[in-house]
Structures are given as structure tokens and as C-alpha cells.
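Have a look at the structure below before the remarks.
Here the complex is missing a single protein chain, while all its other protein chains stay put.
So, subunit A:
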């Protein structure tokens, strides 16, 4: 049986294996002996009841955004220390005795920066409100010389680190719900983001190709090449071994041309052809044949010694920032340097022992040969096992390392500057220098996070858009953002591979949740149970591997390496050695991991094609937990689950007891995972915890998604994020730029398990509406909905829009400052209508109802804000002149002042924030959607008495046109409909969980028991005629979401209005009260129709008509009746042209082009 481990997932293999006989499977697994008797096999496998309960247990310990938090915690607790350790010493070029050594680093708790604050700890919500950064001090312990003495200082602050919410250093971690309430924080908020200058910023998960792994592909020129991206702390580089005309070469950006592989190996000290041949091809005559042209070329090159090869390579290397003044070194040293430090840099070189590197290059060469011999079968770049996810922790680590290095080099420059002075007044204390650099790290971090620009010169990294503002449109939008993965692929390339759904995404990435359009398939979302690994220590794993019988690669020859029944063991892409019994090795390795002797996230799998065993312990691998099955026995039993429910066991205990383990994508493909208990066969190794976890958090909201056409689930995944609802428990304490809230949100009648797990039932976004599926009135075509007016009267779909308006009361350098005051009175002593709500403090109080044009804040700004304070003489302080700068309400519908906040910001300026609120009932054109990608606008609002009604007097809230169903094939919606109705009739909630949920038979039975039709279709009477409707109408309930697109925000028309200053044409856009453009295509219509006068009117008369006077003699534009050019008024004619045309002529004149207008009678 051949298993293509690169493309098929465990499930696919499983299906294939299901067809095979049991004997076959036994042979495959080597279980061989008759230990499994036929009797046991036919016994039904006991199901584990409520095994899905592992899911909430998992989410309790891991949470939905745990990957972000884990990654950040790893950086704060481990990564930072490593970075400091690597850059611990600062010395001086001037004073050899001077040194500064960092002996430790740690991050404190988030604190206020206000100097006189009594309570220093700060809660995140205050940062949001006051536009501050939620950050904690970075403290280092240092040891340095002052004169001749050694000084030790502890806890020196070198900057401030923005703290991820809910990370180990966040004040919210471990807080009870009461504490959260006190801090005005929502206990359901996932955390995992930063607050920088008052805005919530998320660092999206970035998807990349994995580092330090050999990937075989066909390159641009059609050569089969094995490439590896080496990544070490110092540098990143790409090395390729490729086959050109049957010969192998090495290519690297630091070497200007391709070097024959044999020459490279010789330069690395491997001068024997036999050794080379064995290392690459083993004793396989087929590979040896393939290799012979390469060896012949090596022989033809006449470079037989290491020195000769190095001399050949030397001149072809590119200089690596050679410092001027330093003597030029011989070419062979250049070559040695490049080969040692740059080519496949991640393979360590021990002094001058290049063997490990030779073996690695040989391995790359072997991969090329394998690919060439196997019909150019290359690696699948889109296979998820070849990808790594980069998280906030890694990105901040890169940034911090860069900043820390810069901090140290700046410090060194300054230290040198001071020490260069011949005689210092005092002994030089570096501590003072350290203090004055505090801003570099603070600013660097907060600027990068708030702009999203990650530019690191060292790694040639210049990425924009790394961070995004956390969308708070709805709870789901925020949650969806935290699980989002953005790909580094260019979206302009027209390749479908990276966008397509990969079979290896099963259970790891959500198959439904991806945007439509240009980013389709490039932006993905994590599935519910996914976890992303952080780095694990390699050294202990290496020791375990050797202890389990791996023979060190340094001690064996190529012939042994490639011998049959021998597998090469890799650890994080590095060759560790060989094992002669791979199955046993892997089995033992996994046993150790299940016993907790090896970290849980270390994965191991056998690649039978390449005859390798791959151990991975690097960060960024995607993995998920599954239940372990051994010899057909499920390790998790019902008793375990009961203990879990009783609180005696946690998820981590399941891990510790070896009942459950994490599998990464590669290992998953080396396993046989059964989805249900009844699929367990003797060769099954694992059992899914719950199949519905293959969907993500957002797609998990859809009831019965497994009955929908797949794009509908994708549409809903996009729309669920636009639904108006409850945002967080602290939603009324927030002052966000734009906030949409629903007045009466309801949890859906048809829930899913995911809904409960992500607390959507506590922060819902929608309402259950009574729906009739029928055509009504003709205002329901094209998905438009008919809505019951009385339902709207009673509050259906009612929502609120909150907008923030803020202003700074500035202080200016000349000593003047803005002021908030009572508005000026009219001559008759009354307050102007516009300012009538403004109090003496210049602010409108909360509760004020504002009409269009009314001011809610009255501020005065000094006319002159420039200059210095000293310029005004002391004896006659001039009266400062002020002009008024009020802020007015600019919406046609009235609004209310919800909140006014006056505070000081980080920079000690007074900050005033207004929250204005509008409550909106649905109107014609507002957008609604069910949870099945079925959006529609409100087409008509109908009186209740005109609505059809059932025998029981039930009127619909919404009438939906049945034409929405046939082409969309959203059967899930029909099922939700019936389940909702049954639930409502029986008085209980129903479930529509993916691959499960309430059964339709049960739902229909409930309906029949309660006197409804089995079909869900009822006898209905028309509300207008009073006669029965000739067809039975599908009546029921559906969860409807109100989407954020509302007519009130979009409607726009204008007759006359503002014009642009430069062109005198009408302005553009609704926000500027712009005109409605008669565009290119409309113009063509008018031309085609021959409506020339209409065209003239639309394009000129109603736009920017302008009268110019043209001199018929010279053809230039003159004044009224006077040509300045001809100095005459003889032949002036007035004509009408667009102002933009006149502008063009003058602009042309300005660049020495003289356009002349020739006048002619027609």
C-alpha cells in the first residue's frame, strides 16, 4: 500500500484503508500476531458519551486566542531573556576597562506614567478611554564599571513594553468576574490584543513557509531544485541545490554564480569522490548513474583539493559589508567565510569541521535526485505541514531585538563620546546614559504596533499592515479577527494553489471562513481546537533521540545512511543521525511524549518515501488535540468524562495521563484518525474529539451548516461579522469611534455547541423573527424582505449607533491655550439657537437631544498660536484674541449626547470625548440577513392587519420570498426554520450543531404533537382579503441579523452644493455633500443617444461653466473686453467653457505651452 504522505490527510488514508482487509492492515501496522481475535472485532465499540465535553475543557485552558497569548508569554518570559543574553555586553573602543553587562531582564506590571498617581497599576479600560498605551516597564539588571569599581544595579528601566491583554503580565489575568467588573472589563473579551495610544491593535497571525526545511520544487527556469531557507539569530538566507543538464549545482545569493556541487563539497573538505557519491546516492546504482555527470564535471574542473576549490569559489563571493581600513583578506578566506557562515547557515559548523554541512548539502542533492527520478515529483508548497505561523510574540521579539541592539549601539557611541573627553569632572556613570535613552525602545515598540510597519534592516524585513485595529463591530467580528491568519503571498499573482482549500487544513483551519474577492483563500481562520506551538528546547530531545538508538550522523558513512531499512532522523530540519528501526523509534518516542517526558507539542513522523523520521520542536506549527486509540481501544472512557464534569480532571490531566495528545499537521498524516467510534479499526491510532471543531469560531454560528451549499457558509462567515448586537459587557462604558448596538438582542432559538463555547449566547447579534416564506406584494423581489410594522413598533431590529467625537484642549508654545467657555450671547442677551444646549463649561450635558447643526461643544482657540512666550512684554500682557471653534452635530436625524468625558491624555493635554447616540428603527432599505448567507434589504413595511395570519393568530415579523431557496440551496436554513418553530412550540432551545444537532424527525414530531403540520407548512389566511391562501405557507422562526449597512448612513442626493476650490466642479462623496457624477459610461449613453444639449448641460452648465473672453486675433484668454497680449479690445468674444478647461490652458501656459483658441462661426 502506498501512502502519499504529502497530500493526503489521515482521514483520506483512512477511507482508503477501510476497503482493505483486516489482515492487510495488520501487516501494515506490524501488529502481526493474532492478538486481535475476530470476536473482539465484531463487538460494537463503546461510545464515549459526552466526549465533546473535552472541548469546553480545552477552551478553558487554551481559549480561543491562546495562541496569541502563549506566544506573547513565551516572548516575555523566555524570548526576551534569550535576546538579552545574546547581546549582553556593551564595551567601549576608548576605555578597554569599561564594560556594561546585562545580567537579567524582566517586565513589570502595567503601570500609569502619571508621576503623581497614587495607584500605579492601570487597567486596560482606562488606557482605552484616555488614549494611553497599556504598557509595563522593561527592567534590566546591570553590572558595569565606574572608574575602577564594579557597580551592580537591579531593576533599571530601559523602556516600556506594550502588554497583551490577558497575557501573564496583564492585570486581568486571574481576575474574577467581580474584579473585571470593577475594572470595567468584559469577562468574555478574548484578549490577545494590545492597547496602543487608546486604540486596540491586533497582530495578525502570519503564514510563512517553514524555515530550515528542504523543499523541492521546479524553479523558474524549469530546473528541479532543493531549496532551504536557513534562519538563525544572525541572518536569513536561501540556498539551493539544483540540477541543470543532469548536473548538480549550488546557488546562493552571496555567491555570484552557480558552483558545481562537487566543487562546493570539496571546498568544505570532502575531497573524495567516493565519499561524495556515497553520501548522496548511497550504494543505489540508479542514483549513482544519475550522479555521474555531476562527479564527472567535478573531475573535469581539476579542483581536487580543498584549497583549490576554495580559491575557485573565493572570487565569486560577494563582499559582506567589508569595513574600510581593514586589510583585504585572501579570496579563499572569503569562500571559507561564506561557506561556513552563510550557505545553509542553520547547520552548525564545528571549527573547520564542515562534515555536518556536507551531509546536509548531500541530503539536498539526494532530494533533487529523488525528485528527478520520480517524474519530477516535487513537494507541495501549499501543504500545511510545510507552513509555519508567525505570531505576535515572534514579531515583537524581532522588533525588540532590533531595538535592543540599536539601544546598545547608541549607548556605546555615547559612552565613547563621554570617555573620549580627556578629563572628566566626575567618574563616568553609565547609568545616567542609560536613563536618557529610555524612549528608543518605548517609541519603537509603540510606533510599530500602532502603524503596523515592521521594518528591520537586519532581516531585510519591511512589512506593512502587520497590525490591524481590532474590529468591535460585533463580538464575532472581534473574535474572528483574533483567529485570522494572513498569508504572505502576493494577492496579485494569479495562481490558485495558495488560495485553494488544502486537504491538510482539515481540523486546523476553517474551511468556510475566508473573505470573498481578492483575498479569498489567502486570509484564513483557525479552527476551534487549533493550537500553535512555541519553540521547545532542542537539546533534551536530541539526548532522548540518541538514547532511543539514533546513531550520530558524524560516525556513519553515506553507505550506511542510505542502506535499506535505515531511516535518517531529522530534528527541526537538521540531520541527527540514523535509526535502523524507525517504527520502534517513533513508537517509543511517542510513548515518552504521552508520559510527559518530552514536551507535548513535539511531533514525530515517518516519511516512508524519503526514508526519514522527522522530529519537530519548532514554533509556529499548527496542531490540535485528538483522543488516543490503541489497538482499537479508546483511551478516554466515559468515566474520565464524568470525572472531567465533576471537576476532578482538567484538560491538562488528560494530556498528562496520555489519553489525549496534540498532533501537528505532519504527524496527523502519519496517523489513522477515526471520526466516530464505529469507524475504529485495529489500525486506528486516534479518534476525533468532535468533528464540528473543524469549523472556526465564526462559521460555528451557522446552524446545520453541513446541509448548506458551501459558499453560503462562507458568505455567512463574512456577514456574521457585520451583524449588530451586543459587543461586550462593558459596551456602554466604551467610547469607540463607531459602535453599533442592538437594543433587544436575543440568543438564537437554534444554537450550536460552538455558540455556547464562544459565548455567543451571552453576547448575541440578532433576533428570532417569526417568518413566513411566501411572496407578498411584489416589494419582495430580489431577496427583499417584507417587515411587519407592528413588530418594528414593538422593538424588532431596533439598534443604536454611537459615535465618538473628541477634541484636545491644546496648550501652545507661546503660552496661550484653548479654552472651553460658555457661548457668547446675542446683543439682546439671549443664547444663539445653535448654542442653546451648551452649559457654562462649554459642553452639552448628557441627555441633550441634538438636531442637525446644533453645537455640543464650544471651544475657543487663540488666533495667534505661534511665537515664544517671552515675546510678550511682562508689563503689558496683551489680551489674547480668540476665535471660536465649536463642534456641531452633522446628521439629519436627531441624536443624543450619551456621554461626555473630560480627562488628561498621556501628554498632559486635556482631552474631551463626546459620545453621541442615535436610536434607529429599521426602515426601507436596511439590510438583514439570516445565518445562511441569505442577505436581503427591507423592501416594504406592512401594517400588521395586512399581514397573513395562521389559525392561531400568528402574524409574521418578516415575510421572505421563496425564490431565495432554489438557487442558494440553503437547506440548513429550512432546517433551522423547522427546528426554531419546534423549539418555540415546545419552549426549549434546539441545536443545529454541524454534523449533529436536533434531528428533523424529532422536530417534525414536536410540530405534529402540537397540532402543526409535519411539513412546517401551515394553513394561512390572507390579511387583506380575509380568505384562505391557496397554498400552505412555510411558517416558522429564523434568527435574523441586522447588518450594519443602513440607509440612514448612505442616502444622499444634492441639487446645489459645495464646489472644489481648484476646479470649481462639484465636490465628490457623501461626506462632502458631493454631486452625483455623470460618469464615463453614462456619458457614452448620452452620446449614443445624441442628446448633445443634455450632455452640455450635465457636463458643463450644471458643473463648472465659466465665461472667458477670447481674443480672436491671438487666440488667448483676455480680460473682459481687453486682450493684454494684443493690447487691444478690438476682437474680443465671450465664450463659455468649463472652468477646468480654462485651468488647463493656464497651467499649460505656465509650462511654456501656449494653447490658442481659434474662433469660427457656425
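Simple rule for what comes next: a residue touches a chain if its C-beta (ideal position, glycine included) is under 8 Å from a C-beta of that chain, and two chains touch if they have at least 3 such contacts; residues count from 1.
Please note the rule applied: contacts and distances are computed from a predicted model.
UniProt records the chain missing from this view under the protein name "DNA-directed RNA polymerases I and III subunit RPAC1", selected from "Kinase-like domain-containing protein", "Proteasome assembly chaperone 2", "tRNA-intron lyase" or "DNA-directed RNA polymerases I and III subunit RPAC1".
Of the options A:414, A:709, A:790 or A:1102, the residue whose C-beta touches the omitted chain is A:790.
Within the set A:943, A:1124 or A:1146, the residue that contacts the chain not displayed is A:943.
Across the entire complex, the residue among A:517, A:1026 or A:1069 in touch with the chain not shown is A:1026. Considering the full assembly, A:917 is the residue among A:236, A:917, A:986 or A:1064 that touches the omitted chain.
Although one chain is not displayed, its contacts with subunit A can still be listed: residues 732, 743, 789-791, 793-795, 798, 800, 847, 896, 898, 917, 919, 943-945, 949-953, 1007-1008, 1011-1014, 1019, 1021, 1023-1032.
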